[in-house]
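My structure is below; once you've seen it, I'll send some questions.
For this view, one protein chain was removed and the others were kept in their places.
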Amino acid sequence: MARLLEFEAKDLLRKTGIPVPPGGVAVTPEEAVAAAEKIGFPVVLKAQVPVGKRGKAGGILFAENSGEVLTRARELFGKNIYGYGVSQILVERKLDIAQEHYLAILSNPATKTPTLIFSRHGGMDVEEHTGGEGIATYNIDLLQGLRPYMAMDMLKGAGISGRALPALTQIAVKLFDIYRKNDCLLVEINPVAMTPKGPLAADARISVDDDALFRHPELGLDEGGEVGDRPRTQIEKIAALIDAHDHRGSAHFVQIDPDGALAKAEGKISIGFDGVGTGVSLAAMDELVPLGFLPRNFCDTSGNPTASKMYRITKVILAQPDIEGYVFISCLSSQQLDNTARGIVKAFLEIYPDRMPNIPCVFCFRGAWDETAIAMFEQHGLTRSPFIRVLGRDATERDVALAFRELHTGWRAQRTAGAQA
Amino acid sequence: MAILIDENTRIVIQGMTGREGRLRAGMMRQAGAVISAGVTPGRGGEEAQGIPIYDTVTAARAAHPEINAGLVIVPSAAARDAAIECIAAGVKLVCLMPERLPHHDALEVIAHARAAGAIVIGPNSPGLLSPGKSILGGLGGRVDMMRTAFKEGRIGIISRSGGNTMTLAYYLMKSGLGVSTAIGVGGDTYIGTSWAELLELFEADRDTDAVVAYGEIGGVNEEGAADAIRAGKYKKPLITLIGGQNARQGMRFGHAGAIVSAHSGSAQGKIAALRDAGAIVIDHLDEVGTATHKALGMVAL
Partner (left out) sequence: MSGVMSFEVFSGGSVTFDLATCAKCETKACVVACNVPNLACVLELKDNVPHLKVTQEEAKRGACIECLACELACMTDGIGGITFSLPMPEWDELIAGAAARGETPGFQRS
């Protein structure tokens, strides 16, 4: 999912008529000072990075005067927050908050509807609390939309009364408007600050559906991709380009353990991985991990990708540093596996002109044209290597993992022997 | 019997005149599907593969009132309108194959289906297959491949992955078991029909003895299935495997729906919920045959 930065989210709120605190965006410490002086002290400086829990990572600092703004802003610009460098700071007036609430609209997989969520306790983490106590929810029927009375009934039920009731109702209805117009997965105001002048969106989070970005060029968002709360690695960017340059079949590549740290921490061996089908890839990973092999990457090459796409993605997988092997497995597939195999074979022949891979490699082809695929490895001399094994339709996910372990053990033994000699 | 599709299924395909549509229609017919009509706006009156084409689903249904299932294979940007049109024309079963459908579009289609009492499978569904009876979509691929994996039988399959639907059917077949109906529910987070709803249909199907299901990280399908079992809505054996036990939080794995958030969607949580409800959770895909036999044996006793 693609996520707007806080100030971008607040821009959308402001344009829709939801009040936000006065503030300005700065790209240098000096600009931060100028913004603060314009707004008036005290101020809060907030690093603009597309991740949550910034506060915990030191991404939110307060300042009482221009001197403090300068030092704190310098500090923030030098920071790296969960993998993101800070290049923009939002400077806002520090609020005089009487009470904080939580208000959001979320696409809810359980009800298959948008759900309006409210809590009188702001600052909470909705994912920790959905369905919990003190949380009011209302499932919105898309054929009707969110009408003011619906939101008002819900807020009233949650204990809101007086002037706050119509004010929060207004915000909820506008929030739904933003949610719909921008194909959001989540529009969240957390907290809604209840100030003497009425409610304000003190912080906001808006996530947009990657698959709907094509209808929102105005948001200027890139696909959030598949990597979660960290920037894409260089190698993931290369893989994404390969996928984007050719729509024929997919190559979903994501690094599970980009720098191998996880494998090290868990005492596992890092390997390259590719599967035909997400399901079989997950199932095969679940066979490999207990045997001590942690795929450095997840990759799903299904939907009948061209051989050229297979060639390129195979080169990407094999380029990952420190891997001690490579495993390819197809589900029982109607994909033209001979096509798939030709791409892999070309990559191997180019990378290993002597047909002798430096790491153990197991391939399993099951499905349409699987025998042709397997024969190809033989025709091109790839099965002569002791460290290549090609399995066929009757191999199970478990067989593939066990075959890999066997090859890897032999490979290790040979290397140790070589080192001693 | 079977669920959702059988020998009485009469199909309208939206997007039939495209390359993909023609190919799909040909393969479906080889597998025994009866396709009454195709729909492509502006091409009404033409024929494709000997099947009459209409401009709208309503026109198709007027000429072929027997149509009771729709297959949407238009590009994903047009899929929402096509599916809603199909529901509005009175078709009670609609399968959406396109992937990367904006999820608001899926939610809209689902809202329309709810109001009309229609069943939506997908989006991002590989289709449904009742071996020997009918097929809606592309499950199994070419017919010769399909027959190496699927034979007629008494086991239902529910799967979030197209490939694993076939892999499961293949393992079942090797152990001597066939399939009543297999359903690829779709790999997305927001899908029309959940496991719980399908389990209820399988419960009522006299020709299904047990259900095998492939689940994975993300979403709430598996948890919903556990609730359905606990509520007594499904009493036959459910044999499942949950993929992604070693997946890391926050990352998306191929399927849009395969993502673990900080507090939900983990394989461990799903496995615990299913086991607690009395479902059989296997650790290896290839165990599915023996586990199903064992479960049925115990039921027979």
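As written, the chain order gives the labels A and B, with residue 1 at the start of each chain.
What we mean here is this: a residue touches a chain if its C-beta (ideal position, glycine included) is under 8 Å from a C-beta of that chain, and two chains touch if they have at least 3 such contacts.
Keep in mind that what you see is a predicted model, and the values were worked out from it rather than measured.
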item: Chains still shown that are in contact with the chain withheld from the display; value: A
item: Residue touching the undisplayed chain, where the options are A:D177, A:D246 or A:D399; value: A:D246
item: Touch with the omitted chain, as defined above, among A:A110, A:L219, A:I359 or A:L402; value: A:I359
item: Residue among A:P321, A:P386 or A:G410 that touches the chain left out of view; value: A:P321
item: Contact residue for the chain not shown (choose from A:L45, A:A104 or A:I235); value: A:I235
item: Sole contact to the chain not displayed, among A:M376, A:L391 or A:L407; value: A:M376
item: Residues from subunit A at the interface with the omitted partner, ascending; value: 234-235, 237-238, 241-242, 245-246, 248, 272, 306-309, 311-312, 315-316, 318-323, 326, 336, 339, 342-343, 345-346, 349, 351-352, 357-359, 369, 376, 379-380
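Here is the rule we go by: only the chains that are shown with their structure count from here on.
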item: Separation of subunit A from subunit B, taking each centre as the mean of its C-alpha atoms, in whole Å; value: 27
item: Residues of subunit B defined as touching subunit A within the complex; value: 76-77, 100-105, 107-108, 110-112, 115, 138, 140-142, 145-146, 149, 159-164, 166-167, 169-171, 187, 189-192, 194, 214, 216-217, 219-220, 224, 241, 243-259, 261-264, 283-286
item: Interface residues, subunit A side, partner subunit B - complex; value: 107, 109-110, 112-114, 125, 127-128, 141-143, 180, 183, 185, 209, 211-212, 214-215, 225-229, 250, 252, 254, 256, 262, 276-283, 285-287, 289, 294, 298, 300, 302, 330-335, 366-368, 396-398
